[in-house]
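As you look at this complex, bear in mind that one protein chain is not there, while each of the others sits in place.
And then subunit A:
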Amino acid sequence: MGFLGQMFSNNRRKSNSAAKNNRTAPTAKYVASSLQDNISYVNEALFRTADLISRPIDYLSEQGSLLYLSSVCDTIKIHQFILKPLLGAHEANLDRVLTAAIVEKLSNLEKAIDLMLAGYAVLFLEGKEECYAVQVSFINDRSVTEPQNEKTIQGAHDGFIESMRVNLQLVRKQINSRNLVVRRYTLGNMTKTEASIVYLNDLANPELVEEIDRRIAEVNADNLMSGFLLLEYIENQSFSPFPQILQTERPDRVVANLLEGRVALLMEGSPATLIMPVTFFAFYQSPDDYYSRSLAGSFLRLLRLFSFFIALALPAFYIAVVSFHYEVIPMELFYRIKGSVEKIPYPPILEALFMELTIELLREAGMRLPSPIGQSIGIVGGLVIGDAVVRVGLVSYPMITVVALTAIASFVVPSHEMSYSVRLLRFPVMIAAALFGFVGIVFALTAILIHLCKLESFGTPYFAPIAPMRVKDWKDAIIRLPFWKLNERPLDPHPQKLVQEIGAKEEGNDDRG
């Protein structure tokens, strides 16, 4: 009964938002009995667009016409589902003749025109005040391949594509539960993009789902054709350097998050699925952690978190040391570093900025060029510039080491958005270090920490389980213990059921062999 109520409230909400979106649509116009009137009305409504095809049909000596937009319809399907059954028909009842999976009987002409835009062919018959809309949309999906930017060594190698239907199927294939709920939206006043949120009805917090629903329904924009556009409308703080919604193209990652009680948002036309709410640590997890052994997974996770600090603070630390706190370096190292830094005419912050900018340039150039040339750019940049710049005397060797290490550390982050934010945040920390040494670094890092503590994603704390501290959840956030140790789900999305596993091995009953 509750499920039924859910469905009804769902529909009501949808019609509400549809009413809001369609506020510019003209009043309903009904199918006329004259065939010619209908055809000319459709023609006018679509401003005589060139891809509107009108094919006359004789059906049991009745005059008819099939209207469709050739750009969105599949001619083979039209032939197979409409023309062939119609021409061979002996029956008067069209409902039995049209064999396509989705056939709608309409009297509202405006609705019929909207359906034509979505890939339906509409059949008008002389003297009937109804028309038949048959779904024959042209499907041109690419095959399901592993996403370029989220490769794993082990584990599943499928990835989302640009079709929501296929993506939903990939999710459903893995969660065979009747609790998996899909809520559909049509977004964008002009683009009319299909989107849907997916969640597990018995896990996801209802308040969270309502909040996401409210935020999506509140967006009123002409263009919402991809998840990236929608993301900025629904996230908490757009000016925060940290991403608050996880984007992924991996079905296994989406499934794992759904099973933690989070909500996924899929959009037609974009392979990136948005997962919300997420914490800071979600960006440092990779599906690889779960496909390798617990110890290895934990090690990799700690390594990645460590890389966050290196990428953020290592150049700043180096700048502070060589500009203010020489004494910190042990004696033997001191002379070597001093020897190479002394020959450089510029302050360390300029050196660092120069090198960091060079690396960013190389990265950007390598990304824009086709991959064979991109690689040679990397070699030219890495080897030639790196070596020459020291010989010329612009940058010192220790600085090159530091910047290179930092660049590598920022590549380790499994998520692109987080990698960008770390790269951006590095600069203020470096400037603070150049101005105030260690004290400056502390103030900059404290400000970042305060920001992380303040940030919330859909009402859940972003820096959980560190702030608020919940050591229990470290088992799956900071390290990865064996699955039989992860008795409870993470608390941050406030799932309805916390227990996800009943202790199988804990009570010493694992010595059955």
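One rule holds in what follows: a contact is a pair of C-beta atoms (placed from the backbone, for glycine too) under 8 Å apart; a residue touches a chain by one contact, two chains touch by 3 or more; residues count from 1.
Operating definition for what follows: contacts and distances are computed from a predicted model.
J.: Choose one: "GerAB/ArcD/ProY family transporter", "RNA polymerase sigma-70 factor (ECF subfamily)", "Ferrous iron transport protein A" or "Succinate dehydrogenase". The correct choice is the protein name in UniProt for the chain not shown.
T.: Answer from the record: the omitted chain is "GerAB/ArcD/ProY family transporter".
J.: Among A:28, A:221 or A:450, which residue is in touch with the absent chain?
T.: Here the residue in touch with the unshown chain is A:450.
J.: With respect to the chain omitted from the figure, which of A:155, A:468 or A:482 is a touching residue?
T.: Residue touching the chain left out of view: A:468.
J.: Since one chain isn't shown, list which residues of subunit A touch it in the complete complex.
T.: Per the touch rule, subunit A residues meeting the hidden chain are 324-325, 327-331, 436-443, 446-447, 449-451, 453-454, 461, 463, 466-469.
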